[in-house]
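As you look at this complex, bear in mind that one protein chain is not there, while each of the others sits in place.
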Amino acid sequence: MLSRVADTIYWLARYMERTQSMLQVIRIQYIASQDEPHYWGWQPLLHTYGDLSEKEIKQRAPHTPQVLYHLVFDRQNGASVYHNIVRGRENARAVQDHITKEVWQSLNDYYHLIRQDSVAHQTLGEDPVSGLDGLIQQGVLYVGTVQNTMPRDEGYIFLKLGKFLERALQVTDMLRLNQHLFGEESEHGGAPELRYLLYSLLGYELYLKTYQGQLEARSVLELTLYNADFPHSLLYSLGQLLRYCERLKDKSRPESYEQLRFLIGKARTTVAYSTLESQQGEALGKFLAQVRGELLEVAAALSSSYFGNG
Amino acid sequence: MYNSGEGIEKIFPFDIIPRIISNTEWLRIEAGIKQRLKALNIFLKDIYHQQFIIKDGVVPAALVYSCPQFLREMMNVAVPHDVYTHVAGVDLIRDHDGEFYVLEDNLRTPSGVSYMLENRSITYRIFPDLLPKSNVLPVKDYPALLYRNLLALAGPQTSDPTVVLLSPGIYNSAYFEHSTLARLMGIQLVEGRDLIVHNHFVYMKTTRGLEKVDVIYRRVDDEFLDPLAFRPDSALGVPGLYWAYRKGNVAIVNAMGNGVADDKAVYCYVPDMIRYYLNEEPILKNVPTYQLADNDHRELVFSQMDKMVIKRTNESGGYGMLIGSAATEQEMDDFRQAITADPRSFIAQPIISLSSTPCYIDGKLQPRRIDLRPFALCGPSGIDIVPGGLTRVALREGSLIVNSSQGGGSKDTWVLGG
Partner (left out) sequence: MASYKIQHRTRYAYAAPVIDCANQLMIYPLADERLTVKSHVVSISQYPDVALFTDYFGNQVGVFSIIQPHSELVIESRAEVETHAIQFPMDEADADTQWQHLAGLRTDMAFMDFLKPAHLEIENEIRQALGSVLTPGAKPLKQALELSEYVHDNFQYQQGVTNIETPLEDIWRLRAGVCQDFTLMLLYLLRLTGLPARYVSGYVCPRDENVRGTGATHAWVEVYVPFYGWLGLDPTNNCIVNDGHVRMAIGRNFADCTPVKGTYKGTGAHTLEVSVHIENGQPLPSDNLPDVPVYVQQSPTPIAPVNSYRKYLDWEQQQQQQQQ
């Protein structure tokens, strides 16, 4: 497969995964902002997904519709949901010959959906949750279309690699943002942010099934890092990365494959062989930073060995 | 037209009524085009080597040297099998005397062959049985013939050569054709960014590493092909490609520098070329053409502008053209000014009443003007012309412009077997 095509497909997957992740987080944060008496504010999200100065963040954070606009629809914000969808679609258009018509269609529809005035109107006005839900649904439709229509060829492998690399990065970053929830003081757990963190990762119900009783920071961390059945856990994503990487074995130059496999294996080992006990306070931060670094090394290896970027 | 923003492929309207050409007529067209292309390939070789035709005073040196597509870089460069134009489209029209005339040659990046193939497949679907019953000659062999010719250009030491199609990309109006041809030939469709030159060989960047490329069927203009040797701002080319070609490590189809032979002013000399190189009389005639660099011609044309079609010598796609009968005074004045400033860049031809044929428009049969572009494949073993080609229709009533980019459409072309 041409390097450029693989690169484009990989990034298509990354943009779409990022879109889903962002929408889910924003949706949950919105609900929190309505439900929680002591809502902690939009600042963290504006920092992560926004393109504003400190002053602007301070100005806008108290006004939810403005925040939603900036994070979801603002065409001037290079990190907004809008831009991720645009880039995803552009990438799909560039490789139309290598994806199915249905996948292209679903992305094209997503693009037109987010551009609809009625969607912005609803999201910024009377019913933000439904507005966001509509967008999220379209993203789920994209995922289903890929599953249903894409042949399991080399392009499919790069779609999966992009998806799970992005997912792993998103989880890592989310945990880093919320590190304070897992510090030594919060042993007595129950902080409301924990619940929303789980919701953001679509893991709340699984948590309840696995750990009956009150929300405990340690258990949330355990689920999010290690649960092999939880599709948004770090270990799960790394496992999928490894699985799809192995499918590249006879499609790559030996040295490229060896290097990629090694780096993914290393990241996975870092997580698999760590223990919950060691993830206390500062140690957690260091661990997450290390994982993040290793994930970026995987991305760099893909870029140089497979995508022709030297 | 091109600038419709988001749109990539323009729909090229198809008229269901086929245009029919008898076998005897076709044999004449075929012979005429073969003769013409033979002469043009010899001309290109000559002009880039010994230049006998200039030395014998048949074609003026100034005409050749002032053509922007005459590439000094191609002087004395050996071209495999001396074939410069491997894929050519010769545009023909029928005048009121019933004869076919050559309107222009296209020796660089002629397009439209995918429509020829597509139109035939549509006809199969809507008129089943009709084609075999009418003894219509097939066009489906085009991709196989082209692929065979491309393979033949790889160096003799190369077993299992790699052939690619180099496209400017998805925003180009002919991208659909690039993608179709690549698919039908079973070759990789690439863009400039996919290729690199290393140690004077050309490679494709794949997920499996670098793969050597032996033959490039390129649909990128000469000046954009290599930012190192030509236009430095080109994002569509491959730096170093020209030198790899000179080293003989890669074959490029069509060769660079062919524009000097399909320049509309040089077109006037093609009948002379046929006589000079082949010692034959041209089978197909040129449309009478006035070179506006000539003072007398220019005066004549200025005085009869309303009966003339004025074209830029290096433009295609129907742009930069003036049709005297449909032009305003202002437009004619603008052209007069442009011509006086740079007469070498213009030619004029008397308005020909292109033949028309019935078309099915808005539920009725209506006459519309047409032309014909047969596609010729020139290879080491000779010239093949797929029977038929693309018939382009000027869909607007009364219009004489058939180009797809300006409101043209197409028809299936039937050549009947003998």
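Per-chain numbering from 1; labels A and B assigned in written order.
One rule holds in what follows: contacts are C-beta pairs under 8 Å (C-beta built on N, C-alpha and C of every residue); 3 or more make two chains touch, one makes a residue touch a chain.
From a predicted model like this one, the values you see are computed outputs, not experimental measurements.
The chain we do not see here touches A, B in the full complex.
Note that of B:35, B:123, B:149 or B:173, the residue touching the chain absent from this view is B:173.
Of B:240, B:324 or B:389, it is B:240 that touches the chain left out of the display. Of the candidate positions B:28, B:81 or B:193, contact with the unshown chain belongs to B:193. The residue from B:38, B:86, B:120 or B:219 that touches the chain not shown here is B:219.
The chain omitted from view is touched by exactly one of B:62, B:78 or B:144, namely B:62. Contact between chain A and the absent chain runs through residues 4, 7-8, 11, 87, 90-91, 94-95, 299, 303, 307, 309-310.
Contacts to the hidden chain, counted on chain B, fall at residues 2-3, 51, 54, 60-62, 65-66, 72-73, 75-76, 89, 106, 108-111, 168-174, 177, 193, 196-200, 219-221, 224, 227-229, 232-236, 239-240, 243, 246-247, 262, 315-317.
We adopt the following convention: only the chains that are shown with their structure count from here on.
The distance from the centre of chain A to the centre of chain B, with each centre set as the mean of the Cα atoms, comes to 50 Å. Those residues of chain B whose C-beta lies close enough to touch chain A in the complex are 8, 170, 179, 183, 188-191, 193-194, 204-209. Residue ranges on chain A touching chain B, taken from their complex, read 1-4, 6, 93-94, 96-97, 154, 248, 251-253, 256, 306-308.
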